[in-house]
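Only one structure is covered here, and it is reproduced in the block below.
A single protein chain has been omitted; all remaining protein chains appear in their positions.
Letters are used for the chains, namely A and B, taken in the order the chains are written, and counting of residues starts over at 1 for each.
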Amino acid sequence: MIVKREKLNFWERLYLPALAGGLKVTATHLVNTLFKRGAVTMEYPEQKWTVPEGYRGAPYLVKDQDGATKCVSCQLCEFVCPPKAIKITPPGLAGQTADRANAEKMPLEFEINMLRCIFCGFCQEVCPEEAIFLMKDYSLTGTNRAEMIYNKEKLLELGGVHHDQIKKWEHKLDEAKEQEMFPVKD
Amino acid sequence: MDWFNHLNPDLQFVLLSAVKVLAVLFLALLPMVAYSVLAERKISAWIQDRVGPNRVALPLLSGIPFLGSFLTRLGIWQPIADGVKSFLKEDFTPDHVRKIYFWLAPAITLIPAFLTVAVIPFGSTLGAQKMVIADLNVGILYSFGIVSLGVYGIVLAGYASNSKYPFLGGIRSSAQMISYEIAMGMSVVSVFMLVGDLNLSKVIEYQAGTTLGFIPNWLVFKQPVAFVIFLVAAFAETNRLPFDLPESETELVGGYNTEYSSMKFALFFMGEYANMIVSSAMMVTLFFGGWTLPFFGLDQRAESAQWLTGLAHIGIFVAKMLVLMVVFIWVRWMLPRFRYDQLMDLGWRRFIPLALANILATAVVLFLLNK
Partner (left out) sequence: MQDILFYIFAALTLFFGFLVVVNPFSRNPVTSAMFLVLTIASLAGLFVLLNAFFLAAVQILVYAGAVMVLFLFVIMLMDIKEEERRRFKKFGVAMGLTAVAGLFGIVAKTIAESGVGAGLKPAFEGDTKTLGTALFSSGQFLLPFEIVSILLLVAMVGVILLSKKDLK
């Protein structure tokens, strides 16, 4: 396609009106920033960005409404994690049992390397227990690499308590009672 | 002051000149360089809807309620932090450079800018002293000569760095500065045809008073074409946008200063701003009446007893200069960079003929008026 160049008239060729126009635009911005609207930027440490719903920030572990660990150490998230950021140490045969009644076990250690994590959300997607969620944290800082590997304690603390809407195990318990079969401990 | 009057006149002159040089350099020029960097950053921020530097706080001064935090938000202490930073950074000399020129180049860039200030009358009189370091009768030629030496710094930096981007920057700057020096010099000729003297104090005297009672007799109104050419050429001579081709970051990494770091880089940086200050001072002197204002009799030299008037004159000069500095900074954030052939075209095929025509027109008008 050939775009026809329009012939410039005298004022356009003189360039000075265009200069004046440019000066006007920049001056307007200056006056607006100083006296009217203020800067459009945020001053970060004091003001923080509120992230939208569905934002995929750092993945943390959550506790259920009773304050018990939801993770059952199934290692699905470790398996699915594309950058292999998650490392789970299972409790082993003689290990610790879960701190809630309706689960068999919980991880002995659960580490996420935040330097490797790509915030894809696969772990949240794959988790059968809804124990890991991508929260709204976007500013993860540390002074060395070791600091950036978050352990179970830290992840649980950061994740906090998650109030489930569905309460899967309560539901299962009720169903079992109806059929008088008890797949889980009471 | 008694001991001073007993000295012989030669020694008195030397001492007074030394005092003037030190005062202008350390009380005016260097702080202005530092704070014009801050002004650049602040104004660019405001034009781009940002806040600009507002973090550096001094321990005690920032504790003053309201004022302290206000000054911090204004970034008043930023230049101090910048200065300390540039001293503390590693001064790295690459292995492949030509050492002597590499060390000389930053100094050669900075010194001409400082030398030019000598002939600019920055005030009328303070006490019995004329407020100009050297009242040469070829003042403008002197300053042009010295300014033309400034290009050596950049060319040598490009040559000494011994790598391709600085070299291209150096080559570009030498061609650019020579081209625009011609246009600049020619634009000034018409001004001096009106004034009839090359002494800058005489130029200011010529601009005192008003026409029709309210328009100042400033040469910007009598020689608008010369002023426009001078202004644009000043942008080119100081390597400011839209003519910053010697250091164009997008094409040449950093141009002639690519290989420099730490204080040597800071010297180049200071040189650019010192040049801006000097050319604004020059424009104020040539086109905006220097230290004069056409009102309240402020266009006459202060008597030796009128200390306040003398100080006011210096204030007027500095204020006019600051306005022009803001224009320098303002334009930088508005115009994109010229292409190199456009730059040369503008210099050689637009401005030089225009300046020649302006000289001719001025000559004709003067001839008809004097007939």
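The criterion applied here is as follows: contacts are C-beta pairs under 8 Å (C-beta built on N, C-alpha and C of every residue); 3 or more make two chains touch, one makes a residue touch a chain.
Just so it is clear, the structure is predicted and the values come from calculations on it, not from any experiment.
Shown chains touched by the hidden chain across the complete assembly: B. For the options B:W46, B:W77, B:Y101 or B:F269, the residue in contact with the chain missing from this view is B:Y101. Across the entire complex, the residue among B:E40, B:D82, B:E181 or B:D244 in touch with the chain not shown is B:E181.
From the options B:L149, B:L311 or B:L354, the residue with contact to the unseen chain in the full assembly is B:L149.
Per the touch definition above, the residue from B:V138, B:L311 or B:L356 contacting the chain not shown is B:V138. In the full complex, chain B contacts the hidden chain through residues 101, 136-138, 141-142, 144-149, 151-152, 155-156, 158-159, 167, 170-171, 174-175, 177-178, 181, 185, 198.
Convention: only the chains that are shown with their structure count from here on.
A separation of 53 Å divides the Cα centre of chain A from that of chain B.
Remark: chain B residues 43, 45-51, 54, 330-331, 333-335 touch chain A in the complex. The residues of chain A lying in touch with chain B in their complex are 19, 22-23, 25-27, 29-30, 32-34, 37, 39-41, 43.
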